[in-house]
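Here the complex is missing one protein chain, while the rest keep their positions.
Up next, chain A:
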């Protein structure tokens, strides 16, 4: 190849250079590395096949390493002596690092092939004999579609976590992998969201039961494991099960979003919220609460989403507490949450609610603190959807006027509540103060702008009149001093001008007496 390119630099090309390198008699092509099309195809297939086999071997090796890491962590079945526990993270890391890298690299290129490779290793046939959901035969390419950093990180964390669990850890890992393969083999379009949800919930239930029954785990440790399992599984499945196409979640999202936009005029007083936003701490809490509830959309794991809701709720509680100097009750909390949701207009609210409802571990959703706040959020969403004049203590006419944008309650209120606020707006609220300040700056700017405009205009006028004035002046001067052609004395060449020319005086004839 190299000599060929060298020679190609020259003008003359040998006939032999044009022929196929394999010497089959056909002409070769530079694009096929000097081979003819037939030989090139053969060569290419061979290389490809080899690569596939290499990949296969690598995957197999890594899988064995991974399994060995598990085996070493609980292999001797006896008491785990300290040395082995200390050593176990290392092989784990070593095997995991290249594996995730391998996975990422592969998914970029040959998605199909990798899934088949994975299928080989996924212990779908061996594990969980009682589960009928294990029958997925053809893993679709979609499962390894996302090998983003997030997913890799989560997989890594998950494996690390399971390593501490010895034998059950291995079992859990197997089950989860099998489940993910199985889930992604099902086309999302084929299953309704409820069926997907049921699959996931069944899996949680079965795994939890198994951990409780078979491995005799305490309820706390099982819960801990289930949290990790949920995190792992839902991170992997997020794309395919969040807001699936089979549902009208997206439509509802849009409807809710528009609804909240249309309700922009709802004031804190109408909802009877006991939060005083003029207290700086409270308004800070409100801002944080809004941020938290918006952040919910960016999380993948249901539990993380719940965490956002809980943080948001805590902010609201502290806001109410600051305002009233008392811990808040549900009577205060729910209106405040509704207010926050109205202000935040969280993206994809309905999808998120549905997603959490479908795929969160049910025990947490139904009983725990997170569940309580989530229920309140559902309630707030439902309230906003059904909100009418009565629920805001307004007359239907007023409600209608506000909805159509003909009137704004804020103006009415400010006139009614603070009649003498206008002459001297006392900057109680930092926001208002800022607003006033901005207005002052703006009016200052506009007056300066005006004076600048005036100056510019006078300058323009000046400039326009300047040529005139110059012209006039010139004219005047011309008139004053009309052009007179003075008939100058034409000086003769021989004019006697002895002073001017330094010529020596003409020679005068001198008579020499003689």
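Everything that follows uses one rule, which is that a residue touches a chain if its C-beta (ideal position, glycine included) is under 8 Å from a C-beta of that chain, and two chains touch if they have at least 3 such contacts; residues count from 1.
By definition in this document, contacts and distances are computed from a predicted model.
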Refer to UniProt and select, among "Chromatin structure-remodeling complex protein BSH isoform X1", "Small subunit of DNA polymerase delta", "Ras-related protein Rab-24" or "NAD(P)H-quinone oxidoreductase subunit 2, chloroplastic", the name of the complex member that is left out.
-> "Ras-related protein Rab-24"
Of the candidates A:57, A:330, A:431 or A:470, the residue in contact with the absent chain is A:330
Identified contact with the non-displayed chain, of A:171, A:253 or A:370 | A:370
Out of A:37, A:63 or A:391, point to the residue that touches the absent chain in the complete complex.
-> A:391
Which positions on chain A touch the chain that was left off?
-> 194, 197-198, 201, 219-220, 223, 274, 310, 317, 324, 326-335, 353-354, 357-358, 362, 366-373, 375-376, 378-379, 381-383, 386, 390-391
